[in-house]
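Every protein chain except one is present and positioned as in the full complex.
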């Protein structure tokens, strides 16, 4: 990762501002021969698109992706894929009021301090709008993974909104797309709706926790020491706007476990090693175990709120600020497809790097033996 | 980050196995003219060195660092600095018993699955011994930061061992080096000692949470979008052995905050903007605010324990395993200087990159005005 | 350099095919605050634009560059600059005839062998049309250099067409833009016109040698060992279509020199060291000396010619091929602005990297002393 590019072999560079004419992603290193068209990308854009419920910003964007290069006759060519998304509903006037002050908790002050420039139009490059380009790139990664690693599936959902978590016992995969929160627990979704309606009316916002799970991940992806799969995932998720924490498997709670509890015991199954638990989140020593890869990340509340906060102006005076405009009361909701996209990109990149260094598939094979008596080893 | 290298301008490549003849770090991109000798590095090695209390592994290593290149007459030359650390107490026989089985929760199974090779000697490259090289590199980064950013200070400590956290109200900086846990709370340190003695006798291990804080960080470090300071920190910390979660500022708890609560309100102080709180952990939009940069990470318990766990053998049979040898009951303790080293490396790299793109210092200046009446802005 | 990206801090990724809807460059890492608009870019595009004389392809392209991001109110923001160039005169029918055969000397066979795909439309990604994106990026680099290194000037010209070289004694800077060949020698230009007219009528093509010189380059740019200025220049120039050789300073002829002849003797001048000659081409040990940086590269003749050549078909049969269409009889002519653009990009990248590692300006200063008697040193 550097500047606006992530990935080593599957390299994604995003570009564009919230209120410029367009934004997009330059995707390099994609394998050739992958079937791809705009129709493969658009459904993923739809999941992230704003304005679809009262819980997200009311900005209306078609988020139509144009493929400008790298695809010929419905297949990737192996050369760079340019994905262009036109901005159509940028209302810069919305932001004219706040041009003179910085929003507490917002990046506008640090962009100014770093670059000496002030682009008040919707946060410019720091806007969550940038994540549209990630979703487009993630759709390309999904298409390539479908060809390279059939059976791999990436799935994200919300597990917490504000202080309200889901009930893991009520987890229902079918619920995820049945409510505006990507929530796998129907009761929690109903509670969140009421909670967010209240927040929205009060002009406030709130954070959330997203979980993204990849199943069907082959063993062997990721590489020591600074190419670890979990290191790449941490960087990828932390790079999403407003993310303040990333967890793999047991996450921060691993600190409270004993070695006895944390060890994911292994037994031989019909097709290879099986794990009794997944505290590891599918990654050991930075390399995938074949178990589901489980990542969680926390998104802070939107800093653009209708409640007055103390701040300073460009001129160096104290002020109070209220941010009008069209903002997400819980930007974490739309972070679900973004987290999925980052997972897909990271896994494809790891798969290509593994294939490059080691060749196709994992090299070390543990044979499935006829189970005999279990000797105690010391 | 890629393979065994991290950093873009200040680039650290670590190499070497736990039980090979030596390990080390190749440090490239260091500014020239930085005063540096082995004596600047050794104190930091001492803080991480094993065998200093009964709470860490009893392996005895001098961890003496030899500078083989890149320093001439006491100054860095701007060319690669090779830092060599000889292994002197590797007892490979300790590991001969476990050569045939995989330790649950340990990377030996994934290294085997990825590379097709089995190096049972202390985990080979996946051993926590690799972190000695990071500490050596971190000492170089500290020396360079001392020259470039006077006043910058990096400090780590333990805030949780197993389920037992510190009392923030009892935080005492002077305590950190006064107990074997880098614990800023004297009472917590005493409690941890008793707790870990019990665990050690039972042959078990436990996790921990480390917090690393950098003060005196200038504004403007870090860059959008995939070069964010917090993204780099997340990758850096997650790359440390056994880390399962990384938090910046409020971290995972940010999810439960409202926008009103989370906003770090700003007022003009005598020398520039001042923040009423630091939920952001010193980073907004991936760029440093000038507040303390606050990172926490959770280390899982050591997987090498004396308590029997179910596993499988290389031959594909079920087995039970007990890992004898010299292991850390709480490897999180020695992760404190490692986390500090990673923080120092990441900050130096960000400072050099900022200087490269933007020039010395931040560009955007908020003048210190005479405070007038505070107008409400909308 | 990797895949479709070059540069470390000033990073240019080009994308797009000869006959797709558009092509362009994603430019990352540009310093903020650089004055930039389309009007700063277009003049450089004009110099490379096809169809301006009978010696280049008759394809008509406006080569109008749209800046889609990274510029706000006439200044670069420090975030990615997307430069979009629409293709308007792609006539795919021109190429339908040759879809079944490979052109000898053309990349269509290797792209097919690598990727398994055949995009006969004007060479797809391998077309010289890709160089339009380089020129656009180079214009951005020039704008940044103008701000960072006032007085730096990059100038390219043709020194040889086919077997016909210029007369160095007749070198006239003012001639370069006065003929369709960027030729500094008026007599040579006239001879080339006649020579190329004959070639064009016979349906043949020919190669050329381009020289690019940068003056006003500060000392200290470039870094050991794999970041040498001449190494970066060699890679940059060799990456241009059809280039088969790159020389710095004396170039291949350096092999025939003795050490006595090759040493560029140094004396103290009024403002610092002065060199009696420039066999080094402005680079010693990969680092700029302050003398003019001199690069030459040879472009082979266009492979698309009207004269029959033996080849093979996709089906594996022998064939003869004649390539109709609109081709450059001497593609080397249009390589002049491309070489200039690459020089500008490489120098800016080196300047930013130097500033990152070492800080502004060179560090080692040789004082201008009052010349005394010259002692013989041994």
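Each chain gets a letter, A, B and C, in the order it is written, and its residues are counted from 1.
Heads up, the rule we're going with is that contacts are C-beta pairs under 8 Å (C-beta built on N, C-alpha and C of every residue); 3 or more make two chains touch, one makes a residue touch a chain.
Please read these numbers as outputs of a predicted model, since none were measured by experiment.
Undergrad: Just one of C:55, C:102 or C:181 touches the chain that is missing; which is it?
TA: Once the missing chain is taken into account, the touching residue is C:102.
Undergrad: Using the touch definition up top, pick the residue from C:152, C:299 or C:333 that touches the left-out chain.
TA: Checking the options C:152, C:299 or C:333, the one contacting the hidden chain is C:299.
Undergrad: Since one chain isn't shown, list which residues of subunit A touch it in the complete complex.
TA: Answer for subunit A: residues 8-9, 29-33, 78-79, 223-224, 352-353, 355-360, 363 touch the chain left out.
Undergrad: Please output the residues of subunit B touching the missing chain, sorted low to high.
TA: So the residues of subunit B touching the unseen chain are 2-5, 11, 13-17, 20-24, 26, 28-29, 32-33, 66, 68-70, 72, 75, 77-82, 114-117, 119, 124-125.
Keep in mind that, in the parts below, only the chains that are shown with their structure count from here on.
Undergrad: Hey, which chain is the most central one here, using CA centres?
TA: Minimum centroid-to-centroid distance belongs to A.
Undergrad: Can you work out the whole-Å distance between the CA centroids of subunit A and subunit B?
TA: 24
Undergrad: When the centre of a chain is set as the mean of its C-alpha atoms, what distance in Å lies between subunit A and subunit C?
TA: That gives a centre separation of 39 Å.
Undergrad: Find the geometric centre of each of subunit B and subunit C from their Cα atoms only, then give the gap between the two centres in Å, rounded to an integer.
TA: 44
Undergrad: So which stretches of subunit C touch two or more other chains?
TA: In subunit C, 29, 32-33, 78-79 touch at least two other chains.
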